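Only one protein chain is missing from this complex, and each of the others stays in its spot.
Our next item is chain A:
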Amino acid sequence: MLAADRVGRWLDGSGPEIGVVVSTRVRLARNLDDVPFGIKARPADQARVVGAVRWVLQEAGYLDSGGFVDDEQLTEERGGFLLERHLVSPDFVKSGLKRGLYVSRDETLSLMVNEEDHIRLQALDSGLNMPAAYEAAAKLDERLEDDLGYAYLPEYGYLTACPTNLGTGMRASVLVHLPGLVLTREIEKVLRGAVSVGLVVRGLYGEGSETRGNFFQVSNQRTLGLSETEILETVTNTTRQIVEHEHKAREYLVEHLRVEVEDKVFRSLALLRSARILSSGEAINLLANVRLGVALGVINELKTEVVNRLLVLVRPENLQAMLGERLKPEERDERRAALVRDTLVQP
């Protein structure tokens, strides 16, 4: 349903603070009132939820601008492909339930049926743009609520399988690129500041994932006892502070270590343009350095969008989907190097 050679609109390199903030995400967790949650749902219950959600999406016209796939189509390979594109969570890939998935054609909206909650919907946007992401998520959520009775109690809000998501059921997050703070070794201090105002910092793919290429996910921890607006504002304001710290760190680097920074950036670009064997980890780290070079204006010939696109396409499942064949890891490393060389070919 998705074109393997294109990436989501939320990676188009537009929007506020794009030099530091790759993207914004708002996720809502919801459950139907009269159906047991994930671990207690029988296969018939699970299928009922998939059917009900699909029906509403159809009625509301969401299927005109996107696609819905059911469990049989969600193979392990497909799951990996979608995970690499940030459209599903690791838990969804191995949920073991009868699942369903909606993804809008531009990949800015997706909805997982039967992750640990019946419904996990998310809206993505480029750069720092909480209001736009929240609006898109809330619009779909309200439409679903018109037809599906959500599990809700006035005192606890929207009920979720895990009490950590209770209340608003909302996780607002940003994906930030912080090479300046890592290089100046200020990163821990700054991230500790985010934690002190109740935010969580995670790696590229969420919970428990490693931080690669100096990309970090920052999101709210608490979901109960705060309004949606308060959560969005806290994440936005803290992100602005992180962005400011990152800019200061980059200014320091350019002022005091210009040659070293340029060397790192241009070496990375040269390697990407010349390597014959490239692992996905190495590619991501080198591309992250190039992204910094573009943001600093050190590299003028490339756009953020091109780097963002490669950051997705170099990952194993996306690479194979784009090439349309299954490859052994060694073959992948060669083909990946070729793809990167071809994309970054000197003008």
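Methods note: a contact is a pair of C-beta atoms (placed from the backbone, for glycine too) under 8 Å apart; a residue touches a chain by one contact, two chains touch by 3 or more; residues count from 1.
Going forward, contacts and distances are computed from a predicted model.
Engineer: The hidden chain: which UniProt name fits, "UVR domain-containing protein", "ABC transporter permease subunit", "Imidazole glycerol phosphate synthase subunit HisF" or "Sarcosine oxidase subunit beta"?
Structural biologist: "UVR domain-containing protein"
Engineer: For the chain that's not shown, point to the residue among A:Leu83, A:Leu191, A:Leu323 or A:Leu339 touching it.
Structural biologist: Result: among the candidates, A:Leu191 touches the missing chain.
Engineer: So which of A:Asp12, A:Asp71, A:Asp106 or A:Glu145 would be touching the chain we can't see?
Structural biologist: Result: among the candidates, A:Glu145 touches the missing chain.
Engineer: Considering the complete complex, identify which of A:Ile18, A:Val182, A:Val265 or A:Leu344 is in touch with the unshown chain.
Structural biologist: A:Val182
Engineer: Just one of A:Gly19, A:Gly66, A:Gly80 or A:Gly167 touches the chain that is missing; which is it?
Structural biologist: Touches the omitted chain: A:Gly167.
Engineer: Using the touch definition up top, pick the residue from A:Ala4, A:Val93, A:Ala132 or A:Leu257 that touches the left-out chain.
Structural biologist: The single option touching the absent chain is A:Leu257.
Engineer: Could I get the residues of chain A that touch the absent chain, sorted low to high?
Structural biologist: 31, 33, 35-40, 116, 142, 145-146, 149-164, 166-168, 170, 182-183, 185, 187-188, 191-192, 195, 198, 200-203, 207-211, 216, 221-228, 257, 260
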